[in-house]
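All protein chains of the complex are present and in place, except for one that has been dropped.
To keep things simple, chains are lettered A, B and C as they appear, and every chain counts its residues starting from 1.
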Amino acid sequence: MSAETVATATTGHPEHADHGGEVHESHDRMYVKIACILAVLTFLEMLTYFESIWPDGVERYFAAVLLVLMGIKFYLISAYFMHLRWDKPVLKRVFITGIVIAVVVYLIMLTAFNFWSGPGVMPH
Amino acid sequence: MSDQFNGEVERRKMSPKYDHLKRVRKYVTVLLGVSLLALAGCGSERTPLTTLDPRGEASQAIQNLVVPVFIVAGIVFVFINVGVLYVAVRFRRRKGEENEFPEQVHGNTKLELGWTIIPALIMAGIAVGTVATLVTLNTEPDNTAKDFEVRVVGQQWWWQFEYDLGRDGTVDFVTASEMVIPTGVPVDLTMTSRDVIHSFWIPALNGKKDAAPGRLSKLWMQADEEGRFIGQCTEFCGLSHAYMRMYAVAKSPADFDKWVAGQMTNAKIPAAGTAERRGLEAFTGNCAGCHLISGVNTPDCTPIKTEAEYDAKANTCWVGASPYTGAPQVSGMAPNLTHLMTRYVFVGALYELRNVDTGEINVNNLEGWIRNPEDYKPMAPEPTRGNTYGRGMPKINLTEDQIDDLVAYLSTLAPTSA
Amino acid sequence: MALVEREPLALPSGAGTGVAVEPLGVLARPHTKTGWRSWVSTVDHKKIGIMYGAAALLFFLVGGLEAMLIRIQLAQPNGTVLSADVYNQVYTMHGVTMVFLVIMPMAAAFANYLLPLQIGARDVAFPRLNALSFWMFLGGGLFFNTAWFVGGGGADCGWFCYAPNSGVAFSPTHGVDFYAVGLQIAGAASLIGAVNLIVTVLNMRAPGMTLFRMPVFTWMQLVVQFLLLFSLPVITVALFLLTFDRSFGANFFNISQGADPLLWQHLFWIFGHPEVYILILPSFGIVSEIIPTMSRKPIYGYPFMVFSGIAIGFMGWGVWAHHMFASGLGPISVAAFSLSTMFIAVPTGVKILNWMATMWGGKITFNTPMLFSAGLVAMFTIGGLSGVTHSVAPADTQQTDTYYIVAHFHYVLFGGALLGLFAGMYFWWPKAFGLMLNERLGKVHFWVILVGFNLTFGPMHILGLQGMSRRIQTYQPSDGFTFWNRVATLGVFVIAVAMLVFLYNIYASWSSWKKAGRPNPGADPWDARSLEWSIPSPTPEHNFDVIPEVHGQDDFWHRKYGEDE
Partner (left out) sequence: MAETLTAPAEGGHAAHDDHGHETNTGITNEKLGMWLFLGSECLLFGGLISTFLLYKKKLNTFPGFENTTIVRLGRNVFDIPFTSVSSFVLLMSSLTMVLAVSALTRDDQRRMRTWLLATVFLGSTFLAGQVYEFTAFVKEGLGYTTNIFSSAFYTLTGFHGAHVLIGIVILMTMFARSLQGKLRARNAETLEIAGLYWHFVDVVWVVIFVVVYLIK
């Protein structure tokens, strides 16, 4: 194996050694496209801040919408920019294990603090 | 107030809900006797803090759960340990077997599944009992005393008990070290703390519950019989953690009412010119910045200075010590001394204030404590980094005459009726 | 040892990787082979492992002395040997030392020494990081202990150092600052070590060494390293918050500002419960190596052993609040954590029964490692069962923070973890040093420590049920605790004797081996089963002349005796 093929085949890049240079270009274009999507999503997130432009009653869905947008952004960056889509599954598993343990454990902790309901301390 | 209170207690006898516990208790007592004998073996010593001698509904409910769990654990313990010994003896390699090989068994899935599932089933059984008991302990009993509750406030290193008669959220009187409750009726306790985390534990009456600053936690306890039940703070809380004790004193409902009525009165102001009066002056001059005496300190907790103020028998001032009105994070307050002489212990409930049998005041302890508090328990009363109050009672440097006068005054602190 | 490479990177970090062909920063690998320099500059996993073990033993002596002080103070009511202030420091330092500076590094010693050998690798994945890990751990441990001399006294807040008692207002000396920073450093060391060892196991196994052919010890260490990987950041957060509170006036545990004292407890125990398994699983792994070897049988139910270890690893994340049953969590949380705790007993029970089944029908050689292993099975069971009584939340409200729980965790950590680590020391001593520890002294060590241990901690069950609180610097004559406390204090001296026997054994075995020119015990003195026994003792620096090819579980055994049937 040449150094070139070793590097590309194992760094987990989407491009494969037998692909030509224009494939690199197309992947760069894909990165730019994803960055555009990310920018648009961030813009949408920001718009939720300007409550006056939204019809009444929509605000209560913002938290859910924001979390969904956040999830999409998280997915796009980790799957494409961090190559998890193309990389060996074990990396995905390690990372997801960390995320899942973090989310589950800390959600349980917040639940134990009565985070989701009522005042947390010193009821009058 | 007092009569009505008494009536409440009378009306609410034991509900049938707890009758089955009585039956369970009978044979549990037998088992308990056996396990006590086994466990305490040489322990011919009396152990007043024991967890195995329940004297109330809540602690009994725990006991009824603990005993079967201990039995199951004991069986497993014997099974495994005898098993290890048996295997060790039977399958020991003997002389001449140096080159023999046992059958190479890799496992047996069915068998192993079996000993995965059987422990799981045992645990499931224990789980059912656990949840049932948890429900019992976390449900306020129907016959809970509805006309008062006690707020238990931990601080370094003593316990304060704030009585809220009528459960209207206002504190009616305050005592320390000894929590008096009526027998035969569950009492609601609300736990909190003014500095660090403490844990309130009267082993004879219920399990422990932390008293954490900034949080309220609930506990109920009921004493079936009259008596003094000792307790100990069980969450490490600093220097005098070992010296932070308390008593739950169960009185008959009638005695309890009498006690409540007494606690509701103000302290007497001794006549001018007497040693007691000089003692009161020593108190207001040296002690009243921290200690409160109902009828002596003014509502904003500044010491009474003039004759007119004494005579006015100004309002009570205890609420100043309550965390409900904004908790100073650091112990700056000291036990409320109104009717001090209705208590038998002081200084973290560790030292005798009065003899329990004769009621005689232990002047030695009282004088010694005032003279040099740090002889009696470890404290850090000097201000330190981040703590402008210090922790515990400082040395006041009174003259011996002042100490005598002060003790004379403190000895008068009891309601007239008592 | 002429065969050791001359070029620095002939056996580079990861003699199995090499894809990133030219690392960016190339530092020459240290070459000194002898003298203290070879130890200070080493990046060899075996030397680092031995240094971990030596450091842990050193800290064990410190922690043991602290334990003796505790017991001497409690030998009589109203003890005056230590003041309350000093007592609080001594028991805190004892706990922290034993957990973080003895059992964890001792387990790390075995992991470092054995993981590469058991999977057939020439070193860990990142040898230099490995050295960094060790020196950071040592630095953290020493830093933590310097509080005695420069911090105005050691930490005085208990090993879990609950807020707000750990705040400046209530613990004004610098002991807690040393605690927070010292543990932070040691924690970072463990995190680096965890990454290193996980990569080693996942990436550097010899050909044919599939995951399910790995020895159980390697498996248990893999689980432990994952637990470390995910739990250490949580204590990192907690310790940072504490440090920021104490040093920069942050408000994380400032109750008057509305902070919640339970935040520390949750963060601490989210780390703290996986930590319990971090402490015990290595010993489970050690025993799972020794029992089959000495019984001359394969481990019974290998898949069950592995999966129960993994199950413990996962379930260990869902039980932390059982340390907080009395803290006013609320009934639903209490019930949930009570149930989850009960069911973590199941995989643990599976392990115990599988060890017994391994012994069943075997031809068991009762030498010192085996004695310690059997001792673990029996003693850990007691700790496990008292753990079950703690999982029953209402019972726990009577037992927690009494000596009953002190008895419980000493049966787990001493009767479990420590006995296992001793077993491992006797077992792998010939591999590491090329000499056997004296068997007779070893057996004396075992029986004396078994008696001493039960004398010390057995009575604590009774004391706890009699209502003796933990962490009290003294008790009253009227409490009725005197008798059993005397017994416990007697016990600690018996343990001390056992430890002296052990230290003498190390000395005597070493000197008699040197003087008498006793023969090298050879590569495989126990007729063992895993790869590390296929290479000479002491292990050559490059481990394997030829990277072995593995054809199954217990490959080395089958190479010696052929396949079963």
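Keep this in mind: contacts are C-beta pairs under 8 Å (C-beta built on N, C-alpha and C of every residue); 3 or more make two chains touch, one makes a residue touch a chain.
Remember, predicted model here, so these are calculated numbers, not experimental data.
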In the full complex, displayed partners of the excluded chain: A, C
Residue among C:L65, C:V86, C:V195 or C:L490 that touches the chain left out of view: C:V195
Touching the absent chain when the full complex is considered, from C:P77, C:P233 or C:P538: C:P233
Touching the absent chain when the full complex is considered, from C:A125, C:A147 or C:L376: C:A125
Residue numbers in subunit C that touch the chain omitted from display: 2-3, 10-24, 122, 125-126, 191, 194-196, 198-199, 202-205, 207-208, 229-234, 236-238, 240-241, 244, 248-252, 254, 257-260, 263, 267, 542, 545-549
Subunit A, residues in touch with the chain not shown (by the definition above): 1, 3-4, 6-8, 10-13, 15, 21, 24, 27-28, 31-32, 34-35, 38-39, 42-43, 45-46, 48-49, 62-63, 66-67, 69-70, 73-74, 77-78, 80-83, 87-88, 90-91, 94-95, 97-99, 101-103, 105-106, 109-110, 113, 115, 119-122, 124
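Everything that follows uses one rule, which is that only the chains that are shown with their structure count from here on.
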Distance between chain centroids, defined by C-alpha means - subunit A, subunit B (Å): 52
Per-residue multi-chain contacts in subunit C, two or more chains: 258, 260, 262
Multi-partner residues of subunit A (each touching 2 or more other chains): 121
Subunit C partner contacts - residues on subunit A that touch it in the complex: 3, 6-7, 10, 90, 97-98, 101, 104-105, 108-109, 111-114, 120-121
Residue numbers on subunit B that touch subunit C, as the complex places them: 39-43, 45-52, 59, 61-62, 65-66, 69-70, 73, 76-77, 80-81, 83-84, 87-88, 91-93, 97, 100-109, 111-112, 115-116, 119-120, 123, 126-127, 129-131, 133-135, 137-138, 156, 191, 195-197, 199, 201, 203, 206-210, 212-218, 232-242, 327-330, 350, 378, 384-387, 391
For the subunit C and subunit B complex, residues of the former touching the latter: 83-85, 88, 157-158, 162, 164-165, 167-172, 254-256, 258-262, 295-298, 300-304, 326-328, 331, 334-335, 338-339, 342-343, 345-347, 349-350, 352-354, 356-357, 359-366, 374, 377-378, 381-382, 385-386, 388-389, 391-402, 461-462, 464-476, 478-484, 561, 564
